[in-house]
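Here it is: the structure, laid out below.
Heads up, one of the protein chains got dropped from this complex, but the rest are sitting where they should.
Presenting subunit A:
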Amino acid sequence: MPIIISHQDFTQTNDRIFVSVPLHGVRANKADIYANDSYLKINFPPFFYEADLLHLVDTKNSEANVGDGCVKFSLKKSRRLDAVKRELERIEQEKKEKAIKKREEHYKLIQEQLNVEQAEKAQVESLRLQEKLQAEVQLASIIPHLKCFSEQEGIQTWKNQLKNKKTLEDSGIDSTIFVSSKNTADVVNDEDEDYIDMKAIEEKVQKELDKMKIASKPNPRQSGTINFQFTSRGLLPTATARETEDAKWVHRINQAWEKDAKARVDNLYDSLKDDEKNQYVAIFLKDKGNAFFKTGNIQAAINAYTAALMLDKNLTVCFMNRAVCHLKVEDYLACIYDCSAALEILTTEHAYLQERDALTALERQHELNSSKVKLFVRRAAASTKMGNYVDAARDYKIAVELDPKSVDLKEDLQNLEKMILENKFCEM
């Protein structure tokens, strides 16, 4: 039977309870202490102490000290803390509820707005649908009416209506014609018997009536022509305005081109400047020469080629073309000179190419041969014109060697040789 201790020292502060239980000889390992948030117990055989607390305590922040003949509890009051906590919680809860309520109200409002708008729309839609149905019904009722109208009966009734109108209008005219025919019939009447006259009268009347029916549409109008003039104003839209604008634009472009051309021409003879530029200019001049040749302006072509060659001495094409020009103006010596120069350049270039790149040299062989043939032929032509048949024959021989397939060359060569023999014969 435990000895129950009922005496303790109890003090409290604002947030702590101090209970001191006197237990003689108490030691930590011998005493069982239990505390929960409203109950204390000490079991120290044979002693036993328990206490119910009026309010809750926070056992986490509490401690019990055993020793020195007593057990001292230092308990943290939890009532206030808990109360504060609870209060906070309550407030938060209230807030949340308020928020939820607010949202719900808002949502309800929006829903209601939507409903109202939908109702309005539905109303308009229904009205519109009604109208549409009405219109369709009306249409459906009319269409069969229209359909039957397009059939013969409809047209017949329409025609009859027309006729009735017409007869009302033209009845005056009708009657007069009838009267006139009657008059002529009267004249006939005197000559023949009665019933034949009646028939004649009837026929005449019928004819007149038919004429009336056919001539329901007036004859085509007299032809005529009407001439007029369009108004001419400054601010006419589209076509004219665009034309003048285009003309202005083209004029501007031409001016700019000419200015640019002048600038280019000024830089032409400045051969001390870039080599590349010179090349471009030379090519330009060669093209100019070609153009002049095509239009027939041979002297200009010669000048152009000369200018080109001044800039670039190795333009074979210029030599070749200039040779042709010289032929045309019958300047045979110059032609021979040009052909020779061209041939020289061609051979040297080809030799260079063979050294560097044998493959391309092979590919270019055919081109080279054809150019050479041309040049030889030209030189031969010039020589023949000058009377120098021997040189001509020599050139032709080379040409034939280069181009064995051409029949013309062989023919020309034969002719030449014939002429040489003849000449020799003459000289002799």
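In this text, a residue touches a chain if its C-beta (ideal position, glycine included) is under 8 Å from a C-beta of that chain, and two chains touch if they have at least 3 such contacts; residues count from 1.
Criterion: contacts and distances are computed from a predicted model.
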Original post:
For the chain omitted from this view, which of "WD repeat-containing protein 92", "Protein KINESIN LIGHT CHAIN-RELATED 1-like", "SEC24 homolog A, COPII coat complex component" or "Protein O-mannosyl-transferase 1" is its UniProt protein name?
Top reply: "WD repeat-containing protein 92"
**OP:** Write down which of A:R221, A:K294 or A:K405 is the residue touching the left-out chain.
**Re:** A:R221
Subject >> Which residue of A:E136, A:E203, A:E401 or A:E422 touches the chain not shown here >> reply: A:E136
Original post:
Touching the missing chain, which residues of subunit A?
Top reply: 120, 124, 127-128, 131-132, 134-136, 138-140, 142-143, 146-147, 149-150, 154-155, 158-159, 217-231, 233, 235-240
